[in-house]
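If you scroll down you'll find the structure; I have some questions about it.
One protein chain is absent from this view; the other protein chains keep their places.
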């Protein structure tokens, strides 16, 4: 897929995610592969469904440095930058979605004081790379911090935790989720699957 | 943003809000900045998703006087006029959304006989100007009255109440919410954020 | 509004109502004014969001006789015909919506063995012609019958019942609702308002 194709796909997904309530009120974000170890990154503080392809930043995975800024001087790179780059370095993620979905917040609530959510007994688990529908899949739940960049320390810890070696998502209590994949299509698939799993866990918990 | 741009954006938002169920059945409304201390105001009693840019009234913030009426002689200015102008004068609001969302009605129910709703423990609080995700944010809840213009007295009181100095929204029991911002984009962001917060408060209350 | 305009508006509303889940699975229907005491009537047994303006029947309000059939010989007039014409004769309705919304079914459940649902304490009551937000609005609930035409007897009774003189809707248990207005726009407004009221009654009952 060409660079233009990736930029266009990222903004198209933001429109779709906004319609679903996953990136409301300027919240949430997305990044995708720009080649050469770089990522296209959505700007912060803007209505995500209004982002245009040329509004994306290009950042270096190694340290999040902005390599190329969009023409609009008012735009700033997403606060997710440090987290997206961490997922890229530690898990080889080339696309990461940051969701502010209510279902993610409520699914994190299910963990209570614990640090994980167990997802099981669902065919949709197969939609996550490497899983069968017989697996019990553990997703880490970390605490929210005043600034998103401060989540890095906790995120580093759970990405190194053997329990979560198979997870492509991290829930942030009171906040939402980070969900990734090898490319934008896998990130999209994982995003849809994890939101389904969160909603299913909530519905079964209530029943 | 040009005047035409503001008019077009306001009617576009009405379409979007109607799709979400926030301005059903001709209910709800919106206003935005017309320059020179004036506001563009949607008409009353019409299907809000059908309003055209030329259907908007121009009113003076000082007293709600209609400065310019739309070509269609059947249109009347929104009953929200007095309230919108009050928010503009007291809080500097340049754009106000009046929502008839069910989530706003049910969130107001959570206040019971009290006069406030506390919103807390959510990253989305950051979407409201001036707040951090550690704040406990108080939104005033006022009683409904037979006519919208009669809400003015209560609204004047809560806008002067120190507890609600940081609020950009007022819930009206059995009715909905008024939500504002410095411009249309901030009003849109606040509208999406407050609806998310109302839904989150309801879901956690049920859990 | 021209005849073509009415036909086009009716099929546009069917698309919108289908998106909301009010006329799923070929269920539900709509009619609107054709002039000269006649109604445009959607066909039965077809996917309602696929109906074209030329697919509508023209029927006489007096007895439901088909005055003009659509070009497609496979189409048959809606089973709602007798009920729509009854509402037109008894209440002067010029447009009637038949909804199969789940919220209507569940709202009728709230009546239990009774024959009415009370709607109250909601600003949205104002969206129904003649009501204030202080009214307690009674909607009749009738029993379902094997065929829609057989609902006529019960419907005749509730339309003559003084309790329901102000109602523009009848709930049919296990089935849905008939909702009407003086013209298509009022029928649309009433349809949106009653569905909101049904959803609000359900949410408050659960709380």
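So that you can tell them apart, the chains are marked A, B and C in the order they are listed, and the count of residues begins at 1 in each.
Definition applied: contacts are C-beta pairs under 8 Å (C-beta built on N, C-alpha and C of every residue); 3 or more make two chains touch, one makes a residue touch a chain.
Because the structure is a prediction, the values reported are computed rather than measured.
Chemist: Counting contacts across the entire complex, name the shown chains the missing chain touches.
Modeler: Listed by label, the shown chains it touches are A, C.
Chemist: May I ask which residue of C:109, C:135, C:161 or C:183 touches the chain that does not appear here?
Modeler: Within the whole complex, the residue contacting the unshown chain is C:109.
Chemist: Per the definition of touch given earlier, which of C:7, C:100 or C:188 contacts the omitted chain?
Modeler: Only one listed residue reaches the unshown chain, and that is C:100.
Chemist: Which listed residue (A:50, A:76, A:91 or A:189) would be found touching the missing chain in the intact complex?
Modeler: Touching the chain that is not displayed is residue A:189.
Chemist: Which residue numbers on chain A touch the omitted chain?
Modeler: 121-124, 127, 132-134, 185, 188-190, 192-193, 195-196, 199-200, 203-204, 207
Chemist: I need the residue numbers on chain C that touch the omitted chain, in ascending order.
Modeler: Considering the whole complex, chain C reaches the absent chain at 21, 24-27, 47, 100, 102, 105-106, 109, 144, 146, 172, 174-176, 206.
The working rule: only the chains that are shown with their structure count from here on.
Chemist: What graph shape do the protein chains here make by touch: line, ring, star, complete or other?
Modeler: Chain contacts: open path, no cycle.
Chemist: What whole-Å value do you get for the distance between chain A and chain C if each is reduced to the mean of its CA atoms?
Modeler: About 44 Å separates the centre of chain A from that of chain C.
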